[in-house]
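Only one protein chain is missing; all other protein chains are in place.
Right after this comes chain A.
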């Protein structure tokens, strides 16, 4: 069941109605469990396809309990190594194609995000004062929450538990209105904006992937830059629209799910970008990989002067792993290397610039408008070039880079940087104008006008959807 589909909306609305029919928390928890199971069942052709996922959940629970009871380093290491090994086996990474596999196809959707939740619980089970085992029922609802199972946001267990304690609360009209309006905005992003960007991307990328030898390099570079930029737009609006839909539905089930995006293209650096894009994934990697790694390095190399260089290493490893996690083939290793290189070069630039300019001049330099917009443009350009790995395979990537060459690639980066920098200026001006218009429009806001606004958005979704015939798939489901 695709989350950005009418089927999902009807399913979630029906579940919300049944959920609110009775205020009893146990009843509501049962409804959530049944909704989670029904959601998983929608992906199954036969029952046995769910068995590996069920085993992974049970195994993860066992590892959490082992670490909670022992609270030792070896138990933690054992729990993490075995859980990751099972995940890698089930995920069928291409570089492990020689390993034996299960003799039937099975469900792996959501496996990555379930892994994040289980690892979080395994690590925290060692340090948190949990005197009782995690309740298996809550564990099932937490790991298999139908709203967040496929692609997040990655909610922390303690926040999920707080939500469970407010299951019995009644909804108020404001929450319902805000949820519905955000669902509609989510569909505008997915079905209108991302569908349009995808339409452009499909058209442009066909020329790029075909690698037409007769096309002049300049034209080919422009096509590549435009295709890559369209894909970034498609990726952002598709994913953030999806997040709007699930977070808004969370409100209808008394769940306060964490935000996953915060204006990523306002970022002035690659590192800041990842504090704004897929934030719950970035936080997860920060807590469970970057911080322990930095602690290890900083404990072994205690000179303060070395700290920035240790940071460069830690950033490289963290972003490499984060990139590789996105897929199971070689092209995702390239993506991981590009992510790692972006993060470490970014950190090195910050360190060197600070050393050359000194503290006060560095601060003043960072506030210059031209520098800010160039950095925003460069951040967009680098991310856009790096995510090329998400829409080509390894052979296509090699052909693309061979066709572009160093000059074509540099020209594409430069062109994307300039266009994105001017785009950021235009965006900021537009946003300031919109804020003023909104300030005036809010005076006329009432039940009629705000519902008319939502109705007009629904008409827009219907009109554009009929134009494209089919809404684009949820792109992040593949990762």
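Following the convention adopted for this analysis, a contact is a pair of C-beta atoms (placed from the backbone, for glycine too) under 8 Å apart; a residue touches a chain by one contact, two chains touch by 3 or more; residues count from 1.
Going forward, contacts and distances are computed from a predicted model.
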Exercise. Just go with whichever of "Acyl carrier protein", "ABC transporter ATP-binding protein", "Molybdenum transport system permease" or "Sarcosine oxidase subunit delta" UniProt uses as the name of the absent chain.
Key: "Acyl carrier protein"
Exercise. Would you mind spotting which of A:8, A:220, A:253 or A:290 touches the chain that isn't drawn?
Key: A:290
Quiz item: Pick from A:25, A:258, A:308 or A:415: which residue touches the chain that isn't shown?
Solution: A:308
Exercise. Specify the residue from the set A:57, A:75, A:107 or A:123 that touches the hidden chain.
Key: A:123
Quiz item: What is the set of chain A residues that contact the non-displayed chain in the whole complex?
Solution: 120, 123-124, 126-128, 156, 283, 286-288, 290-292, 294-295, 298-299, 304, 307-308, 310-311, 347, 359, 363
